[in-house]
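Below you will find the structure I want to go over with you.
One chain of protein is taken out of this complex; the other chains stay put.
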Amino acid sequence: MSTLGVTGASLVKDLRMEWRSKDAINSMLFFSLLVVVIFSFAFNPTAEESRRIAGGLIWVAFLFAAVVALNQTWARELRNQVLDAYRVSPAPPNALFLAKTVGNFLFVVVLEILMAPLFVVFYELRSVGPVWQLLVVALLGTWALVVNGTFFAGLSIRTRNREIMLPLLLFPITIPALLAMVDATTSVLTGEASPDFWIKLLAVYDIVFTALCLLLFESVLNAE
Amino acid sequence: MSTLGVTGASLVKDLRMEWRSKDAINSMLFFSLLVVVIFSFAFNPTAEESRRIAGGLIWVAFLFAAVVALNQTWARELRNQVLDAYRVSPAPPNALFLAKTVGNFLFVVVLEILMAPLFVVFYELRSVGPVWQLLVVALLGTWALVVNGTFFAGLSIRTRNREIMLPLLLFPITIPALLAMVDATTSVLTGEASPDFWIKLLAVYDIVFTALCLLLFESVLNAE
Amino acid sequence: MIGIAPSSPPVIVLENLVKFFGRFAAIRGISASFAGGRLYVILGDNGAGKSTLLRIVAGLMEPSQGSFTLLGAKTVHEVAHRVGYMGHAPLLYDELSGMENLRYFAGLYGLHDDVVGRHAMQMVGLDPELTRRVGQYSQGMRQRLSLARAVLHNPELMLLDEPFSNVDVRSARDMAAILGRVRDQGKTIFVVTHQAALMEGVADELVHMAEGQIVSRAEVVRDAAANAALRTAR
Amino acid sequence: MIGIAPSSPPVIVLENLVKFFGRFAAIRGISASFAGGRLYVILGDNGAGKSTLLRIVAGLMEPSQGSFTLLGAKTVHEVAHRVGYMGHAPLLYDELSGMENLRYFAGLYGLHDDVVGRHAMQMVGLDPELTRRVGQYSQGMRQRLSLARAVLHNPELMLLDEPFSNVDVRSARDMAAILGRVRDQGKTIFVVTHQAALMEGVADELVHMAEGQIVSRAEVVRDAAANAALRTAR
Partner (left out) sequence: MKKLTLISVPITVALLAYTSYLALIVAPTEQTMGDVQRIFYYHVPSGWVAGLCFFINFVASALYLWKRSPASDALAAASAEVGVVFCAVLLITGPLWARPVWGIWWTWDARLTTTLVLWLIYVSYLVLRRFAAGGQTQVLAAAFAIFGFADVPIVYMSIRWFRTQHPSPVMGGGENSGLAPAMLHVFLINLVAFTVLGILFVWLRYQLQMQEQALESAHAQLALKGVSR
């Protein structure tokens, strides 16, 4: 019943289930691919422009893809009301939250690794600034998306209209993180400014919101 | 059992149910507002740019909002498997399809009317070309989105992971229409080119796909 | 139509019906014929294929092999207005009231008179004036309304899948009695259920299914002895 | 623990328990005390509040008023590892096999030995080696596994909500017999069901609920006469 033990077990279970069906990852992949294509059609950026708006495109695409995936991981817990089985057990609520968050984080990172080459191809990206900074931004930014996303997905499955609630709650709260991600990425790509401030901001955001999530998840899980 | 009679009855029923809850329209409205805000954050267009990419932004925002709404109207038919009650009845399948399409069309048009001022405010839009052309583009484009969207939503509710299936099916099919909508809108806004070709394309697209949907909906409804 | 003899022409004829789900055969070659004006109770273990059979006959599913005739027609569509179907789920809109639901479904059968809906509601013992939405109905009320929907258009053939599941004993008894009365008006009724005892005194024939086949059919003489047999039917 | 007398200390004490859903009172002031080592059958019409009561006692819902003690504790959390709960839904992952499910749930109770899961599966008559995913189980098998999940950690108190719904008669009888054996080992069991007859010969006490209250409690002497009473219990 240790938090870490249960977190591990839940994570392994989630990964196994995902591995069996590959639903979430496949649909996410295809979905973000579509978003990229739709965007490049819709905006048809010129070569110079694209570097300027690529940061926005990438993160908006991942945001939408993540929303899709996040809803799915909780939907699985809800299908036969398995969540009730968790709730009656003595296992700590935060273990479930951590497992879901880490699992979603892994998914989205895999997605990003697979999609990155596509962006480079579609938008003819070439980074002017150092690439390792992009990596830091991606990891911090993804965590920001995922930790809040997991929490709010867990919150919104309790409501009517659960598919639509997640973006309604997640988007306003995530705006600063998104802004930081986009601006940091653009700074690195164009090399015009230093992304340091934005990276620091992301780090602060991650810490504050992870703490809040861990603090409040128990009340949310047991709300009824 | 006349097609028109059943279409009318189904439409009235849908509107009544929507009126009772106002869920779909409210959440769609707020959702597309969020999408607009997120986009303008992420891309932060300069005044000159914004006119060039506004067409893309508008239609992508409506596309996402429509996907959400489309899923909801069919979800309602699926909740207690009410669709089965329709299928065992002698009522013509196309009547259901038409009712859903017209209903969704009305929703999305209402949404567009409410959202248009926001776009004007956020992107400082001022049309160089004649505004009535925008109206034509909007109506034809919305019909293109909605008729395909309703069809594919009806198709995808039968699959596992139905929320994600709709965009996966709809986006690729809609790309030509989207392209036409975006380019027509941009042409009118910038006044640089004539949107005539794109409007004609949209009209053809609408006719072809409406015909196809009506032709194929019966098989889709009864597929099992 | 009252008092049709058991020897009336068959309403359903199944010919070597087979249904696969992937590799799994849910229905494994059923050939049978069912006469009109009778109440059939279909029994069988979980997964025996009862629901699948009903859905095929109702035209909700295509059989993988074989064919069937329904009320003399080859395709279900031709006779759709003469068949009533009630599934596991209630097939009702939660957001509408009882009468609003029935009015809409009556419209699908080309019936535009409120009398139809009122009549159906009264028949199952519900008040047509009830303005509550179906989402707020109790389980028992919902099942009654679901039955009303299935029999709204006065069909000659009714296919009812577990109408009593999760329904309390009293409501279930009421519904069984209603079915008996409908049968007495000359209709043909198929009821799938795990609670055979409820159909005591109204069933005409027990159809036993197992592993995708009909393994036995037993005539019921509606008297004490038959009921005893029914009680120990398994 | 075998053979606890009916006079053993109470495992559940309810004090003026009330539960509102909006304006509607689903539980209307229940005060009661239940002794350990017995098998209680909870009966009642749809909407009587049976599931709500069970969910409150299992800690899945807060009561609106009143309080209760469970195995001597004031909060359910303290004694969660001594309570087993089975709901309307199966509470199982469709995508995992039986043993994978049980292994995961055992982990939640701090049990990391496969023997636990094997034992539970054997107890309900399932083969631990079965590699099929639960999604492909038949309804009956799923309910058995669901029972196995609820009793996996050998809880002293079991709360079972309609374990037999949609289960065929044979499987249901088997499950009832299993419950009887578990009770004989000194556990306390609450079973909500609409099919009281299935619990013939194993029930210790019938608890009758109506409109959010306990309206009667009847001791069952496990012999023929009691069974007859049970059969006409409603």
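Note that the chains take the letters A, B, C and D in the order they are written out, and that residue 1 is the start of every chain.
Here is the rule we go by: a residue touches a chain if its C-beta (ideal position, glycine included) is under 8 Å from a C-beta of that chain, and two chains touch if they have at least 3 such contacts.
Just so we're clear, the structure is a prediction, and the values are computed from it rather than from any experiment.
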Contacting the left-out chain: of A:M17, A:A85 or A:M165, that is A:M165
Among A:V37, A:V109 or A:I173, contact with the omitted chain is made only by A:I173
Against the hidden chain, chain B presents residues 23, 26-27, 30, 33-34, 37, 40-41, 44, 47, 120-122, 124
I need the residue numbers on chain D that touch the omitted chain, in ascending order.
18, 20-25, 28-29, 61-62, 64, 211
In the full complex, which bits of chain A touch the chain not displayed? Write them out.
148, 151-152, 155-156, 158-161, 165, 168-169, 171-173, 175-176, 179-180, 197-198, 201, 204-205, 208-209, 212, 216, 219-220, 223-224
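Heads up, the rule we're going with is that only the chains that are shown with their structure count from here on.
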If you average the Cα atoms per chain, which one ends up farthest from chain B?
D
Taking each chain's centre as its mean C-alpha position, how far apart are chain C and chain D in Å?
32
Taking each chain's centre as the mean of its CA atoms, chain A sits from chain C at a distance in Å of 48
Residues of chain D touching 2+ other chains?
none
Where chain A touches two or more other chains at once, the residues are none
Taking the complex as given, what residues does chain A use to touch chain B?
23, 27, 30-31, 34, 37-39, 41-44, 49, 53, 55-57, 59-60, 63-64, 68, 71-72, 160-161, 163-165, 167-168, 171-172, 175, 178-179, 182
Per the contact definition, I'd like the list of chain C residues that touch chain D in the complex.
44-48, 138-140, 162, 165-171, 194-195, 197, 234
Sort out for me which residues of chain D touch chain A in the complex.
58-62, 77, 80-81, 83, 85, 87-96, 100, 104-105, 107-110, 133, 149
